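So that we are looking at the same thing, I have put the structure below in structure tokens.
Just one protein chain is left out here, and the rest sit where they should.
For clarity, chains are labelled A and B in written order, and residue numbers in each chain start from 1.
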Amino acid sequence: MANTVNQANTRTASARATAKKRRNQLPFAILLLIGIIIFGFVLNGIGVKLPIYWIFGISFGIVLQKSRFCFTASLRDPVLTGSTSLTKAVLIAFAIASVGFAAIQYSAVQAGNPVPGFVSPAGWHTAIGALLFGIGMVIAGGCASGTLMRVGEGFMMQWLSLIFFVVGSLWGAHDFSWWKATFMTNAPAVHFPSLIGWPAAIFGQLILLGALYLIADWYGNRRSSQNS
Amino acid sequence: MKLTETNFYQKIVRDPWPYVTGAVLLAILNIALFTATGNPWGVTTPFSYWGAWIWKAIGGHPESWGYFAEGTAHGKALMQQTFLTNGGSIMNLGIVIGALFATLAASQFKIKKIKNIRQVIAAVLGGLAMGYGARIAFGCNVGAFFSGVASFSLHGWIYTIFIFVGAWIGSKLLVKYLM
Partner (left out) sequence: MADYRLDCMGEACPVPLLKTQKKLSGLNIGDVLIVEIDHSCAMKNVPEWARKEGHNVDIEETGDGEWEIYIEKTK
């Protein structure tokens, strides 16, 4: 075998040669962009709030795809491959979102409104549901946002997964009353700032996320030095 | 110079962005969505509507289930809305189309066929487990994990602990049976 430097050079040259032969899909992207804009106007005729959801959906899709952001990998890779780079990215996203959400919730409460956001009963149903979801996302190769993104990327496995995701959701909705009667009714919906005050809740959460970040960073470095 | 050869095209459209860039943008989008619509980002609730709309269309009666009780948001979505008038459904469609757009713009779109029976089993069982799990846990990695934790809710943190355990069990199953 020739040495790597030469190999790399030949490869780059051949890569350029093959790259020329590749189809340019940019025209399709431009056609799709026109379609996206037209559909936005169609939605505007159906309901004034719908174009907002449309624009947010498109933005989420682009960001998820371009950054290859994957909640599944952030939870799976530390145990499976030893990588924590997505775990750290998720913790950063949580910290930023927490600050923004705190501002939104605080101003709503100050105005005398109920606490906005997703605060749901916490109990055994949360634990069992999360366990099921965790197993499912790893074997199916993507969670909800990841599956939708990969549907758009042309993964037929995720098309199938999405169909059964919908079937599973319907099944869960069918059984929901049982779970509600058995576990949810007595489970508390705890909003930390309402319980321990805003400063303690916000700083407590940021410190916890920061600590998890340091652990993830240490673990990621430790795993890679061990392997080598 | 052609557009596809410019630095902007290579860096922004063609190459993947760093994970941290994605993290910052997703957090900003989630905050902006919360501000604009009154609710943070969630993905899986519309899936239960899609299932119920189809189930109803083929003769089922999901409206008799407690989940879709009259007067609740779910009941309203089932009886009064369609795919095209439900904001969450439109947002999910947007994620698919947005990802398709980003892939095409980078000239990286390819239909990836199902390779073997293991992928079929994984997709079917994984899809079912995620669908059922998300209903009883009040959300997925977006609704319960990302938005739940950022909403300072206890259920978000309980979800965080058990999604991690679930991912660990799933990894063991994947390595043992599906690879």
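Methods note: contacts are C-beta pairs under 8 Å (C-beta built on N, C-alpha and C of every residue); 3 or more make two chains touch, one makes a residue touch a chain.
Everything quoted here is computed from the prediction, not taken from an experiment.
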Chains in view touching the one left out: A, B
Touch with the omitted chain, as defined above, among A:51, A:141 or A:193: A:141
Selected from A:80, A:163 or A:189 as touching the chain missing from the view: A:80
Selected residue (touches chain absent from view) among A:157, A:187 or A:209: A:157
Positions on chain B contacted by the hidden chain, ascending: 16, 103, 107-110, 112-115, 119, 171, 174-175, 179
Chain A residues that touch the omitted chain in the full complex: 1, 4, 7-8, 11-12, 14-15, 18-19, 22-23, 25, 65, 68, 70, 72-73, 76-77, 80-81, 83, 85, 138, 141-142, 150, 153-155, 157-158, 224, 227-228
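Operating definition for what follows: only the chains that are shown with their structure count from here on.
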Interchain centroid distance [CA atoms averaged], chain A/chain B, Å: 7
Touching residues (chain side chain A, partner chain B) in the complex: 22-26, 28-29, 32-33, 36, 43, 46-47, 49-50, 52-69, 71-72, 75-76, 79-80, 85-86, 88-90, 92-98, 100-102, 104-105, 116-123, 125-141, 143-145, 147-158, 160-177, 179-180, 188-193, 201-202, 205
Residues of chain B that touch chain A when the two form their complex: 3-4, 16-44, 47-48, 50-52, 54-55, 62, 65-68, 74, 84-85, 87-88, 90-115, 119-120, 122-156, 158-171, 173-175, 178
